[in-house]
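Note that this complex is displayed minus one protein chain, with the remaining chains in position.
By written order: A, B and C. Residues from 1 in each chain.
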Amino acid sequence: MDSNKVKEIIAKRVAKEFKDGNLVNLGIGLPTLVANYIPKDVEVTLQSENGFIGMGTAPLPGQENPNLVNAGSQPVTINEGAAFFDSSISFSIIRGGHLDFTVLGALQVDEKGNLANWMIPGKKVPGMGGAMDLVTGAKKVIVAMTHTAKGSIKIMKECTLPLTAKAQVDMIVTEMGVMVVTDKGLLLKEKNPLYSIEEIQAQTEAILIIAEDLKEMEI
Amino acid sequence: MDSNKVKEIIAKRVAKEFKDGNLVNLGIGLPTLVANYIPKDVEVTLQSENGFIGMGTAPLPGQENPNLVNAGSQPVTINEGAAFFDSSISFSIIRGGHLDFTVLGALQVDEKGNLANWMIPGKKVPGMGGAMDLVTGAKKVIVAMTHTAKGSIKIMKECTLPLTAKAQVDMIVTEMGVMVVTDKGLLLKEKNPLYSIEEIQAQTEAILIIAEDLKEMEI
Amino acid sequence: MKKIKSVEEALSYIKPGMTIMVGGFLGVGSPELLIDAIIERKIGDLTLIANDTSFPDQNYGKLVVNKLIKKVITSHIGTNPESGLQMHSGEMEIILTPQGTLVEQIRAGGAGLGGVITPTGLGTVVEDGKQKIEIDGKSFLVEKPLRADVALLRGAKVDRKGNICYDLAARNFNPIMAMAADIVIVEADEIVETGEIDPNFVMTPHIFVDVIVKGGK
Partner (left out) sequence: MKKIKSVEEALSYIKPGMTIMVGGFLGVGSPELLIDAIIERKIGDLTLIANDTSFPDQNYGKLVVNKLIKKVITSHIGTNPESGLQMHSGEMEIILTPQGTLVEQIRAGGAGLGGVITPTGLGTVVEDGKQKIEIDGKSFLVEKPLRADVALLRGAKVDRKGNICYDLAARNFNPIMAMAADIVIVEADEIVETGEIDPNFVMTPHIFVDVIVKGGK
């Protein structure tokens, strides 16, 4: 599948989770795209962990303000009713359970809801930034990512990379399907009609429990 | 001595401790009077624990603002360069060591620097308000009070009332003298010329150590 | 997301037996209409978290006088003699807490912190029954987070989305309590259109606010 199409399927599906009035933090990269698919009639407030709520779209060229950027340093705009605050308030919002959703990518995620997305020992150690607080504090944690990393498996029985947080992930959305973390393991609730259950399982280390009312994803 | 004269002696003496640029919190009652005696060439910023710095004098009658009061609910004014903040910042200032002085009254104070000023068991339990934080956090704690309470002794070997804080008092200023808390006990550094050392000691339970260079207070 | 509601609608969130936080410092910066409405409806058995118990005839001080409070967590009751009387008679439980500890406990409740590590109260009755911790050879008290079912705030200027600006010393506990309750109701001296408050100067971001009531000022 075309990589832009993959991203679109994932972002579109994640956006359906949000309800009117929700406060949401979207991670850098793929999760950022989710903003483009939030239905017009659902009012969602976006938080940027560098210190504001009410983040809008990218500015028109030439209208960038160096003091108005997202947590990835990209210029953004704000919507009416936005508010700025310092980092201690920003993380009080995040850790204090005031965020309805955090959406972020993963290097690995497992059937217990463990998440690894901040370092590969000996290779890449960017640091956790705000990810550990986001995953620990948000009411619902959605991992939004491609199902595999160029074929190598990311949805594990147990993460092998250093964890970002233990047992905090609620839902995994990939281009292949939607999985929910349950006490019994990963429940496949929706699947992409282009793939069979067997094909999805073959790309997944964790054993998928198939929902009785398994639905098809919109693609 | 006239009670107003007593208060004046104490307030005037306390005010001499402040240096240019100091941040000071003055307790309700007698300590409030200290503000009247700060030398014009010494710039002192007053903090009010209900949430601002730059507290000024009482307003002219008719110019009171209900949202501009001190921690004792009395109308005040602000000076140029004042700043308002919430109670968490107010007590970050207080507990974080940003206050140069806190000046407060006492029911009892002892030779170890222990202070009791918030309750009399079975009689009066107003609560500690901000006093415990002030005494714990300020760089220097000055007790400003009449030497006795209508004859009953307040400067003790050891406080018998419930403590506000342990070993935090640095200096005691009364109408009889100025005492400093040292490792060896209370050092009488200045005395009111109207009283003999024996007279002061007679009104004090703690044994006073007399400074070699004992000075006379301005009265 | 229409947040502006009548006092009647706002009061529907407050039930007997609940824990309420009320902003203000000796009644300055406290919601007048909401408190009067609680008294009118006699919603009782409440736990009150507030800096003080104000004065007998003012604001949340009246909740005490009307015997609607079973328990208070506060730093000061000295300005309301009724608090002392009800404490001694056993009608009202009073937990006295240093003011700086109280505001940090509320902040911790709102900020997802497990507690507060403070030197304040060491060597006093405040430490009775509490956990202590040693950090780098120094002792501290561990104080637990505080949260409420409902927080009742007073704002000077509030926009339709719920962004709040406070005025002068009326700010005090309000912005901290805004973070630490399941339902946050603000009584606004003035309600303005969204966009009228400079985003740089919002003191309580709208995401903390559930209900806005127009105050009487």
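Here is the rule we go by: a residue touches a chain if its C-beta (ideal position, glycine included) is under 8 Å from a C-beta of that chain, and two chains touch if they have at least 3 such contacts.
Predicted, not measured: the structure shown is a model, and the values here were computed from it.
Participant: From the list A:2, A:86 or A:198, pick the residue that touches the absent chain.
Facilitator: Checking the options A:2, A:86 or A:198, the one contacting the hidden chain is A:86.
Participant: Of the residues listed, A:17, A:133, A:175 or A:190, which one is in contact with the missing chain?
Facilitator: Result: among the candidates, A:133 touches the missing chain.
Participant: Of A:125, A:149, A:194 or A:210, which sits in contact with the chain we cannot see?
Facilitator: Reading the full complex, the residue touching the unseen chain is A:125.
Participant: Touching the absent chain in the whole complex: find that residue among C:20, C:69 or C:165.
Facilitator: Only one listed residue reaches the unshown chain, and that is C:165.
Participant: Name every residue on chain A in touch with the hidden partner chain.
Facilitator: The list for chain A reads 48-52, 65-69, 71, 73, 84-88, 90-91, 94-95, 114, 124-133, 136-137, 162-167.
Participant: So that we can see where the missing chain sits, which residues of chain C does it touch?
Facilitator: So the residues of chain C touching the missing chain come out as 104, 108, 111-119, 131, 133, 135-136, 138, 140, 142, 144, 165-168, 199-201.
Participant: Provide the residue numbers of chain B that touch the chain removed from this figure.
Facilitator: 20-21, 23, 43, 45, 47, 52-54, 78, 80-85, 88-89, 91-98, 136-137
Here is the rule we use: only the chains that are shown with their structure count from here on.
Participant: Which chain has its C-alpha centre farthest away from the C-alpha centre of chain C?
Facilitator: When every chain centre is compared against chain C, the largest gap points to A.
Participant: Round to the nearest whole Å and give the separation of the Cα centres of chain A and chain B.
Facilitator: One centre to the other, that is 55 Å.
Participant: Between chain A and chain C, tell me the centre distance in angstrom, where each centre is the average of that chain's C-alpha atoms.
Facilitator: Comparing mean C-alpha positions, chain C is 35 Å from chain A.
Participant: Could you give the separation in Å between the centres of chain B and chain C, each centre being the mean of its C-alpha atoms?
Facilitator: Measuring from centre to centre gives 29 Å for this pair.
Participant: Residues of chain A that contact two or more other chains, please.
Facilitator: none
Participant: Which parts of chain C, given as residue numbers and ranges, touch two or more other chains?
Facilitator: 107
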